[in-house]
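One structure follows; several queries about it will come next.
Moving on to chain A:
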Amino acid sequence: MTFAGAVRVPDEDDFEARRRAAARRTGFGLLVVALIFFFGFIASRLWLSPDLSLGVIGAAVVVFVVVAVGRHLRK
Partner candidate 1 sequence: MSSITQPIGGHADVAGGHEHHPSGIMRWITTTNHKDIGTMYLWFSFTMFIVGGVFALTIRSELFEPGMQIVTPERFNQLITLHGLVMIFGALMPGAVGFANWMIPLQIGAPDMAFARMNNLSFWLLPPAAIMLLLGLFVPGGAPETGWTLYPPLSIQQGMGMDLTIFAIHIMGASSIMGSINIITTILNLRAPGMTLMKMPLFCWSWLITAYLLIAVMPVLAGAVTMLLTDRHFGTSFFNAAGGGDPVLFQHVFWFFGHPEVYIIILPAFGLISEVIPTFSRKPLFGYASMVYALCAIAILSFLVWAHHMFTVGLPAAGILFYMYATMMIAVPTGVKVFNWLATMWRGSITLEAPMLFALGFLFLFTTGGFTGLIVAIQPIDVQFQDTYYVVAHFHYVMVAGTLFAFFAATYYWLPKWTGHMYNETVAKWHFWGSFIFFNVAFFPMHFLGLAGMPRRIPDYAQQFTNWNQVSTVGAFGFGLSQLIFLYAVVSCIRGGKPAPAKPWDGATSLEWTLPSPAPYHSFPTPPVVQ
Partner candidate 2 sequence: MRRAGMDQGGTGLAASGENMVGTGKGGARRRWVATLAAALLAFPGIAFADWAWNFQPPASPIADQIERLHELIFWICVVIFIGVFGTMFYILIKHRKSVGHQAAQFHENTTIEVIWTVIPFLILVSMAWPATKVVLAMHDTSAPDMTIKVTGYQWKWNYDYIDEGFNFYSTLSTTLDQIQNRQKKDPHYLLEVDHPLVVPVGEKVRVLVTAGDVIHSWWVPAFGLKQDAIPGFVRDTWFRADKIGTFRGQCAELCGKEHGFMPVVVEVKSKDDYATWLAAEKQKLAAVADDPNKVWTQDELVAHGKKVFDGNCAACHQPTGTGNAAIGAPALVGDKVVLGPAQHQIDVVLNGQTNGVLQHPPAGGKMPSWAQLSDADIASAITYTRNSWGNKAEQNVIQPKDVKAERK
């Protein structure tokens, strides 16, 4: 809730707030992934060929791990 001309929040609070927001984003992203795996998995069993769905999910997992960890390596 900031507006133009507001007093700048002190650095530390700013840091805390940004950190908490970042944590919330990461956590939410991971939760979505878990839910997609759960429902996507059952759905793909119902509607797609079983062999295909396992392959797709397996590949998605690998890409997800590589991207998620790789993105943070430089930090």
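Criterion applied: all candidates are chains of the complex that A comes from, given by their letters.
The rule we apply is simple: a residue touches a chain if its C-beta (ideal position, glycine included) is under 8 Å from a C-beta of that chain, and two chains touch if they have at least 3 such contacts; residues count from 1.
Because the structure is predicted, anything quoted here is derived from the model rather than measured.
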{"item": "Candidate from this complex that touches chain A, chosen among 1 or 2", "value": "1"}
{"item": "Candidate 1-facing residues of chain A, complex", "value": "12, 19, 22-23, 26-27, 30-31, 33-35, 37-39, 41-42, 45, 50, 54, 57-58, 61-62, 64-66, 68-69, 72-73, 75"}
